[in-house]
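The complex is shown incomplete by one protein chain, all other protein chains being positioned as in the whole.
Labels for the chains are A, B and C, by order of writing; each one numbers its residues from 1.
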Amino acid sequence: MMNSMKPTATLLISCPDQKGIVARLSNFIFQHGGNILDSDHHTDFSVDRFLGRIEWEMEGFALSKSELPPALAEVADSMGRPEGRPWQLHFSDELPRISIWCSRQDHCLLDLLWRHRAGELRAEIPIILSNHEELEPIAGQFGIPFQHVPVTPGSKADAETQTLALLKEHRVDLVVLAKYMQVLSDDFLRSFPAVMNIHHSFLPAFAGAQPYHQAHARGVKVIGATAHYVTPELDAGPIIEQEITRVSHRDTVDDLVRKGRDLERMVLARAVRLHLQHRVLTYGNRTVVFE
Amino acid sequence: MMNSMKPTATLLISCPDQKGIVARLSNFIFQHGGNILDSDHHTDFSVDRFLGRIEWEMEGFALSKSELPPALAEVADSMGRPEGRPWQLHFSDELPRISIWCSRQDHCLLDLLWRHRAGELRAEIPIILSNHEELEPIAGQFGIPFQHVPVTPGSKADAETQTLALLKEHRVDLVVLAKYMQVLSDDFLRSFPAVMNIHHSFLPAFAGAQPYHQAHARGVKVIGATAHYVTPELDAGPIIEQEITRVSHRDTVDDLVRKGRDLERMVLARAVRLHLQHRVLTYGNRTVVFE
Amino acid sequence: MMNSMKPTATLLISCPDQKGIVARLSNFIFQHGGNILDSDHHTDFSVDRFLGRIEWEMEGFALSKSELPPALAEVADSMGRPEGRPWQLHFSDELPRISIWCSRQDHCLLDLLWRHRAGELRAEIPIILSNHEELEPIAGQFGIPFQHVPVTPGSKADAETQTLALLKEHRVDLVVLAKYMQVLSDDFLRSFPAVMNIHHSFLPAFAGAQPYHQAHARGVKVIGATAHYVTPELDAGPIIEQEITRVSHRDTVDDLVRKGRDLERMVLARAVRLHLQHRVLTYGNRTVVFE
Partner (left out) sequence: MMNSMKPTATLLISCPDQKGIVARLSNFIFQHGGNILDSDHHTDFSVDRFLGRIEWEMEGFALSKSELPPALAEVADSMGRPEGRPWQLHFSDELPRISIWCSRQDHCLLDLLWRHRAGELRAEIPIILSNHEELEPIAGQFGIPFQHVPVTPGSKADAETQTLALLKEHRVDLVVLAKYMQVLSDDFLRSFPAVMNIHHSFLPAFAGAQPYHQAHARGVKVIGATAHYVTPELDAGPIIEQEITRVSHRDTVDDLVRKGRDLERMVLARAVRLHLQHRVLTYGNRTVVFE
């Protein structure tokens, strides 16, 4: 994919299908001297919904970052339903801010931090959060602040209050659950709905606890992993990315766990990268992923 | 895989784990002058079960096809539980006899018949059976007898009686459900338990009706197909083979159906081939596949 | 992918990169009342080339099929280099006409004909052509005329003259080499350059003769197949699609041939389908595939 190092603007739009959306938006950009780098859209005719993504260079663009939103609103707002603005705008020189949450397993955390350092994930990571202390040294090796927030059945509500405050303080845009083994409350998700999770099965198979044990018991010949946005219903949110690998009768549950770790970190990393590039739109319980 | 054109014998064994099984069996074959071509085994320690497969050349072997079973029984019977013989024996010059059952969709039938003609499936196909007449011309093009057995809610029991008689008459070893869209009764399966099916999802996800519609509604990023032995519980029998392919938001249900057809015929063909080479053993609700 | 059954027009464009291409084209369509179904484009910055594809519904479009080209020319011609028109236009109700060429192996031919009958390949197939007679019955079963054109070292030029006449007579748009084991002359390709081939390796590995033997000798752990457009240099034309499958030490050359057949027919079918949907553009020795 094109990853221009020059500053770009990315418009995401999700609105009722209607004629001329692409023409009006690309015209708007062209008339202000913008050079479109990437443009993709999709119409789900079964629900009459248009979803689109346009990315263009800000260099030479006639509108500044502060002038753009109101000008765009004139073109785009009319496309939505009365109740809401149908679009979001992102600038590539304003990095999304993510918080990675982990528990005791290190593979997803280490992988995300390595990719971040390697330049694969363009984001700020102001804080890593965990209900355990084991992974603090890894955070330290990558120079990212680590916050230990213990969670016990009795302290869960308090812990969530504390983490919400941390998310606000650090202006976090997205929480990435990188094998964080706690279920978030409905209250928490209402206050902070931008949460991505990695589940260690090809959902909807083996939702819930111990998917590798379930997979082994069922005798499947493939196992998978699923990255999805978190919704109040467990493991039922919009799927962003899935991948599988083959297994055989020779693989014990421990082998599934081992093979699954590679799936989990690959799938989660791909989903985080797609999200950070503003390539994922959700509608209903589905995603559109503009790769 | 080794597919000697010389006659071979294949021993399958499934018994409680114990020391010396491989030694005793390979010794038995060696002492009678047999040349082992392929030998594989697996122990599931969680249930203390040994499963093995040995294939050797009959050319130069000291025992004839009629002398072999009683001689083998002396060695192998002691390994099983009191109640039953733990082993089966197959000769490569006695082709398994399969009956393919289809309905209106032609892709799996056509694929199996083409593979049979191409020499990929070493079997006799004495009869194709369908509850509809549409695919009779395809059977005719490959020179295989076709029997139309209509099934209505009222006639199902009679139809099953008729088909059981046909299976007996044609000495069928295995029924392959190649998109045969009827559920077999428990009675039928008790009388004829050797039935393989292709289900158009990665089981256990999307069991039951319309799996592609279910998959589309859930917004998955991969779809799959599963070949399994049929048991009374719908889509819950031992899994032989699975495969998946990627899909995206651009794929409609019709696209899933189209992509799924390729998965279905590949997966079913692989499972049939493995079965015909006596490479699949079942225990509990699991399979061991000696590829 | 969206496959509207309503008539559509598809514009393919390939020209030097410049600002406003998308805006001008989508505007042109919008102003004439067209509803864009699909729009995709790509810029290869290393050679400053823009490649795009736009598909829109003709229902309700203000211009008829005969009025459209001159009107479009006014907008689009200026984008090309002086020497040539940068665009092509296709109407979905004018089916492309393909000729399938085969030799003695039946798997790719049978697969393409089955897919054609199943509605996966929207094309006319006016004629199948072969240098051998073996596959005539398969053509007959699908009701497609079959022409036997023998090729010997001495008769090759005459045979090519004869086939060029046949292609002209049947107004063929694309020749699909479905395991046609002859090399086409440079003269032939100059007269008829629209030829697609399936090669049984993951090119550029194992170009030329007997790729499965080469693969086995090298001891690779994956084998592949490649669909590409034919150019005078053997097996070096623009690649449209590739796929691989795993092999092991257990696989003999015959096993590679068997596994390869499945790759070949899948890859060729995908490439033909993409071509027929006008989703493949070439530039230099590369393709852009708008999936």
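What we mean here is this: contacts are C-beta pairs under 8 Å (C-beta built on N, C-alpha and C of every residue); 3 or more make two chains touch, one makes a residue touch a chain.
Just so you know, these numbers come straight off a predicted model, no measurement behind them.
Participant: From the touch rule at the top of the page, work out which displayed chains the omitted chain touches.
Facilitator: When the full complex is considered, the omitted chain touches A, B, C.
Participant: With the missing chain put back, one of C:75, C:149 or C:205 would touch it. Which one?
Facilitator: Counting the whole complex, the residue in contact with the absent chain is C:205.
Participant: Just checking the interface: what residues of chain B touch the absent partner chain?
Facilitator: Contact residues on chain B toward the absent chain are 2, 19-20, 22-24, 26-27, 29-31, 33-37, 39-41, 43, 45.
Participant: For chain C, enumerate the residues touching the unshown chain of the complex.
Facilitator: Looking at chain C, the ones touching the missing chain are residues 42, 44, 46, 202-206, 218-222, 224, 238-244, 248-250, 285-289, 291.
Participant: Just the residue numbers, please: which parts of chain A touch the chain that's not shown?
Facilitator: 1-3, 106-107, 110, 114, 118, 120, 141, 250-252, 254-255, 258, 261-262, 266, 291
One rule holds in what follows: only the chains that are shown with their structure count from here on.
Participant: Where centres are the averaged C-alpha coordinates, which chain has the largest centre distance to chain A?
Facilitator: B
Participant: List the interface residue numbers of chain A and of chain B, divide the shared ones by all numbers used, and answer same when the ratio is over half, different when under half.
Facilitator: Same residues, largely: of all residue numbers at this interface, over half are found in both copies.
Participant: Return the distance between the CA-based centres of chain A and chain C, expressed in whole Å.
Facilitator: Centre separation, chain A to chain C: 37 Å.
Participant: Quick one: chain A and chain B, Cα centre-to-centre, how many Å?
Facilitator: Result: the chain centres lie 42 Å from each other.
Participant: Two-or-more-chain contact residues of chain B, please, as numbers and ranges.
Facilitator: If we look for residues of chain B contacting two or more partner chains, we find 250, 291.
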